[in-house]
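A single protein chain has been omitted; all remaining protein chains appear in their positions.
Letters are used for the chains, namely A and B, taken in the order the chains are written, and counting of residues starts over at 1 for each.
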Amino acid sequence: MFFATLEGLRRFNIPHKFEFVSIISLYAKWLREGRLKVDPAWNKDGLKFTVQDPCKLVRQGLGDVVAEDLRYVIKKVAGEENFIDVWPRMSNNYCCGGGGGSLQAGFVENRRKYGKLKFDQLSATGADVVITPCHNCHTQVIDICDFYGGKWKTTHLWNWLEKALVIDDSGVQAGKD
Amino acid sequence: MTTPRGSVLVVGGGIAGVQAALDLADSGFYVHLVERSSAIGGSMSQLDKTFPTNDCSACILSPKLVECGRHLNINLLTLSEILSLSGEPGSFKVKIRQNPRYVDVEKCIACGSCAEKCPKKVPDEFDLGLDTRKAIYLRYPQAVPLKYAIDPEHCIYLKKPGRCGFCEKVCPAGAINFKDTPKEYELEVGSVILALGFRPYSPESLDFTGYKRLKNVVTSMEFERVLSPSGPCMGHMERPSDHQEPKRIAWLQCIGSRDINRACHGYCSSICCMQAIKQAVISREHSASGDVDATIFYMDMRTYGKGFEAYYERAKAEGIRFKRARVHTVCPATGDNLRVRYADEEGKIREDEFDLVVLSVGLETDPQVMRLLHDMGIEVDADSFAETTCFRPVETSKKGIYVCGALAEPKDIPQSVVEASAAALEAERLLHVSRWTETKKKEFPPERDVHAEPPRIGVFVCSCGINIASVVDVQAVTDYAWTLPGVVFAQNNLFTCSQDTINQMAETIKKERLNRVVVASCTPRTHEALFQETLREAGINKYLFEMANIRDQDSWVHQHDPEAATQKAKDLVRMAVAKVRGDEPLPYNSVPVTKSALVIGAGIAGMTAALSLADQGFPVTLIERKDRLGGHGRKFFRTWQGQQVQPYLDELVQMVEANDKINVRVKTTIEEVSGSVGQFKTKLSDGTELEHGVAIVAVGAESYKPREGKWNYLYGKNPNVHTLLELDQRFIEDDQGLSGLNQAVFIHCVGSRVPERPYCSRVCCTHAIDQALHLKDLNPDMDIFMIYRDIRTYGKREHLYQKARAKGIIFIRYDLENLPRVSEDSGGLKLEVRDPIVGADITLHPDLLVLASAVRPRDDVGELSKLFKCAMTSEGFLLEAHMKLRPVDFATDGVYLAGLCHYPKPVEETISQAKAAASRAGLVLSRDAVPAESITAQVNLQKCTGCSVCTQVCAYHAVNMDPNTGKAVVDTGLCKGCGACVAGCRSDAITLKNIGNEQLMAAVEAAMEDF
Partner (left out) sequence: MNETERKQGEWEPKIIAFLCNWCSYAGADLAGVSRYQYPPSLRIVRVPCSGRVSANMILDALRSGADGVLVSGCHPGDCHYISGNYYARRRFAILKRFLEFVGIESDRVNFSWISASEGEQFAQVATEVTERVKRLGPARHLVKEF
């Protein structure tokens, strides 16, 4: 939806009065403004995080800016030292191999063969957690992890944001407002 | 306009600014040269070698910088910036702020004690941060002015007075001045030349390169510093991570160029292909084992300049690998190595491992410069370069302000030098009535008469940084010099050619009362003039001087035998000392200048040059072999920027014909040339004898017509096969007549880049694409195919290529193994060619087949070059005096070249070159006399038997028999000092001053003394 609408407006040059924002950029914005407070202290064991840059969101969608925001949020949540980036990354990252309907379209062997590239790339980081802010990537990354025997956990971003959230005594999220 | 000022402001002290300043100052104008950093030299001073001659960049640049720094009529303002500019052409007011150096330039002797003691280390911007310097620093070892400067950003004392101040304590000259303050100047000048150059693109934002994240990924400018002997690795090729010599190096082309997607730079940076090939070639020379595996990843290999294609071919033959691929990502591999992932030509993903990756970064305009241009009201184009047009290539949007070098478009050194001279010409044309009004005249002190003195010889032994000292034991050579007869002084210097050492040499000559000087350093071919002037400044005759070439002919050619090289250096010094002992002071001869010019060829180049001189008041004879003016330009439809050529040409012809200083002679050629600079005598085919001071050769070239052979493609056999110029002719006559075509095909490189004509014709890619775009405009439904080898739309011409792609023009690549095949098929044309992307043959049926055929030199250029004693390339183009720094001069003084006879080039470059040639010619014409040969033959009448062999061997008719005495006499005005008569004389009666048997045999005998 997000990408289809965005690209449709762009390609046909349709005037519109709204802007496209990912929730990730909003998290980043709120963190920078101090409206959202997180503390990586929960990560006592030093769980290592890495990331998948969804094509539709980053490479074809909003570009490196949102990819940088994504990394910013993960580092805030999990601790600067617990983030391991992938090669290549951001706009230059590999496709997960699950998009464009291929998760639903059969040809499982082909999809997984393609996904091997993503599997190798993610394995090379040695991370415990792979953040995938896209449901398609999420499903594919889980699948290739299972299939090829990966050790990591595949999740969305908010699962960890919630763990790190600082809430003051009144039960209200700390910060202004 | 009231009487204009006779001075010019040049902004930017790189090679372009320096060249413009020298041209102006040498032809009667006072120049203020403003430079932002603490020394002039610009980007060229940071380069290691230059293509395609592999000349050492600093070595060829240094004499120009020194000349600039010493020039009486150049006011060098370093650490300076422009605050404001107002006024109009002929009278501009400029406010300049000179930032404090905190070092008194009058006192600093550049000994370096201050930097040694300074505790504050900061990244060295000259080495692009690969190394550190101190807070008090010299920009680079050969810097002009050779004076230290304190960096106020980092100086501990300036930040907190009283806390450091070591430099002040150790400076033996008392040159440190912490109380130095900014100075403001208000200058009045007649014209302004902007030569602000470029900055290398920073690839930090291009994530896929890994730059700044991976230690062994460097930019091409950083790699220049790595290779440079004065760089952070002292010329030992090392990679940053572990200081080991890389064995596998990859170059990635088009980083920040031809990239609208991520770098926002749509243009081609023009120089990077050649720079990468050069670095690959040089890296092999630097490698101790010589087995560097070099790979260049590229899109199109753009080796379009003079000598470039041959360089490319040589690199391929030497085993440098060229891979046509755009790299996906540079990834880390084990041991700080790098894994480069790319798709090969078959579309297969490949990964290769390298020890070092070099990013060939493009050129862009510095944002600070952009602000300055904006403040001055100078318009810039969409690529942030100063806006110019093809017919006015060095003029900015503001009258009286000119531009040259990479500020207007990315370009290489020779093209920048050409434009610098062209910009100087425009300023000269504007201000010519005020020539010599603001200049000062050089006064040398009277020369000491040394005839009666016994030889007191001083020997200066140069280390040339490490160029000599790393092989030759310079201290041993210096010590040895002291022992030679007549030597009363000897000294070793780090850089003998640096301004500081030169000044010191002048002082030493006076103090030690030296009457002969020997410099043991590089070659006299580049440095003799500089040292000779020093002798004059010190009050002795400049011919009491010799050089011993212990670098080019010793340390560089015996790198692995230091002992023998040191011995050879001693021998060479001994020989030079032996010869200089016999040298005598010689008179300074000069030749009066006939203040008129001969321009040969009335095409765009010739007419532009003629007008450029005539507008300054110099009479010009313009000759043309054909019956009308216009030359090759008559055949062109439009420039790549879209300006129509024919109306421009008509206007040019009108201006030439209306100018009463220009004498036009059509259907005229040259029969005979005699004389030399200042005093040429030329016999024309119509019988007239011309006297002129200079000559400009602009005889053009021809378009190759492939009537027979491999590149024929049915040309001349099928009426629908044209050359580019023939299609231009149809555009000029009736372009609408072409709108009914369905399919047009262009074949590129027809007769260029082939064994019999190995050079690239430079203009055809752009020309063909522009024509294709015009066809598309005439009929948007026309199918157009380009059958090409590499697309070479350099600089801003790249936008045309992008436009052509966007309009659906299809590009199919071929190579010499798979030539397109053209045949006739039921009356129409049929073209078959293998498409390497599809991997199959495709067949086309064009209504129009256009051959982008080569530009070839004219067959009769050889005869003309002989008349003027000019050299030619093996390809038949005329050869300039120096490929990099003297692009419009011939080795023969007083003769210049412009246009296609030099090399294929588009209209804008032809116009620049013609103006540059006029500027260079102006150096002679603006003077009443030019220096002439002092080393001439001399007859000893006692010995002469009057046999007249000498008169027969003299090629200049300079030796004649005196009918009264029956003995030989030499006309010193005509004598060139070749010595043919000396060697020919049977009675040992003729000698060449200072190159007589006495001096030469002294050198020969000295060479053998120690054995």
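Going forward, a contact is a pair of C-beta atoms (placed from the backbone, for glycine too) under 8 Å apart; a residue touches a chain by one contact, two chains touch by 3 or more.
Keep in mind that what you see is a predicted model, and the values were worked out from it rather than measured.
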{"item": "Partners of the unshown chain among those that are drawn", "value": "B"}
{"item": "Touching residue (missing chain; options B:S228, B:T329 or B:N549)", "value": "B:N549"}
{"item": "From B:A333, B:L819, B:I935 or B:V969, residue that would touch the chain that is not displayed", "value": "B:I935"}
{"item": "Residue among B:E345, B:D841 or B:E1005 touching the omitted chain", "value": "B:E1005"}
{"item": "Chain not shown: contacting residue from B:I349, B:A871 or B:L941", "value": "B:A871"}
{"item": "Selected from B:L359, B:L544 or B:L572 as touching the chain missing from the view", "value": "B:L572"}
{"item": "Residues belonging to subunit B that touch the chain removed from view", "value": "54-56, 59, 285, 473, 476, 523-525, 549, 551-554, 556-561, 563-568, 571-572, 575, 869, 871, 891, 935, 953, 955-956, 976-980, 982-984, 988, 992, 995, 997, 1000-1001, 1003-1005, 1007-1008, 1010-1011"}
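Operating definition for what follows: only the chains that are shown with their structure count from here on.
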{"item": "Subunit B partner contacts - residues on subunit A that touch it in the complex", "value": "64, 87-92"}
{"item": "Residues of subunit B defined as touching subunit A within the complex", "value": "207-208, 210, 262, 328-329, 331-332, 341"}
